[in-house]
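The block that comes next holds subunit A.
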Amino acid sequence: MPDSRFKILTSASTSGPGDAGRTGSWRVERPIIDLSRCTPAKTGKSSCHLCWLYCPDNVVSKTIEPTIDLEYCKGCGICAEECPVKAIEMVSEEEFVKGTEDE
Partner candidate 1 sequence: MSEKLIDSGNNAAAMAVQLAAAEVIAAYPITPQTPLTEKLSEVIAAGKMDAEYVAVESEHSALAVCIGAASAGVRAFTATSSNGLLYMSEQLHWAAGSRLPLVMCVVNRGIGAPWSVWNDHQDAMSQRDTGWIQIFAKDHQEIVDMTLKAFRLAELVHIPVMVNYDGYYLSHTYMPFELPEAKAVQEFLPPYDYTHTLDPEKPESLNTVTLPDSRNDIKGIKRPGYMDIRHNLHQEMRQAMELWEEIDADYAQRFGRGGTPILDPYRCEDADFVVVAMGSIANQFHVVVDRLREEEGLKVGVLALQIYRPFPTAKIAAALQNAKGVMVYEKGLSYGNQGALYADLKSALYPYANRPHLHNFIVGLGGRDIPTEDLFQTLKTACLSGDQNAPEQADTPQWIGLQL
Partner candidate 2 sequence: MQENQQQMTQIRWHGRGGQGAITAAKVVAEATFKSGYGGVVMAPTFGTERRGAPVSTSLKISREKIYDLSPIRFPDIVVVLDYLILNEVDVTVGLKPGGLLIINSPRPVSEHSFPDFRVAVANVTKLGIEAGLRKGIVNSGIIGALAKASELVDIEMLSQCIAAEFVGRKPQENAKAAQLVYAATQICGPSTGDSNA
């Protein structure tokens, strides 16, 4: 047991959304999941979830329909790259800005 006089500083980080701050503001491209192609969504079974596994910021949920927390998704595109059935498309954030203007 360490002595109480010592404040043993080390570097450790707990994985989870927000470990690097509000990273959602970094995003220039947004991942959009096509649920008609996504394996767990199609089969109703907890399978694949490679997007959940690979997301460096832990913002994809491990649910039957995977969801992405856009508050923290930084738009890196790793999920889209790793998805074996190419169900994730990276769409420019501008599309969504325009979308709101159009309404």
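Regarding selection, all candidates are chains of the complex that A comes from, given by their letters.
We adopt the following convention: contacts are C-beta pairs under 8 Å (C-beta built on N, C-alpha and C of every residue); 3 or more make two chains touch, one makes a residue touch a chain; residues count from 1.
In this text the structure is predicted, and so the values were computed from the model without any measurement.
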Identify which of the numbered candidates 1 or 2 touches subunit A in this complex. 1
Subunit A to candidate 1 touching residues, read off their complex: 1-3, 5-19, 21
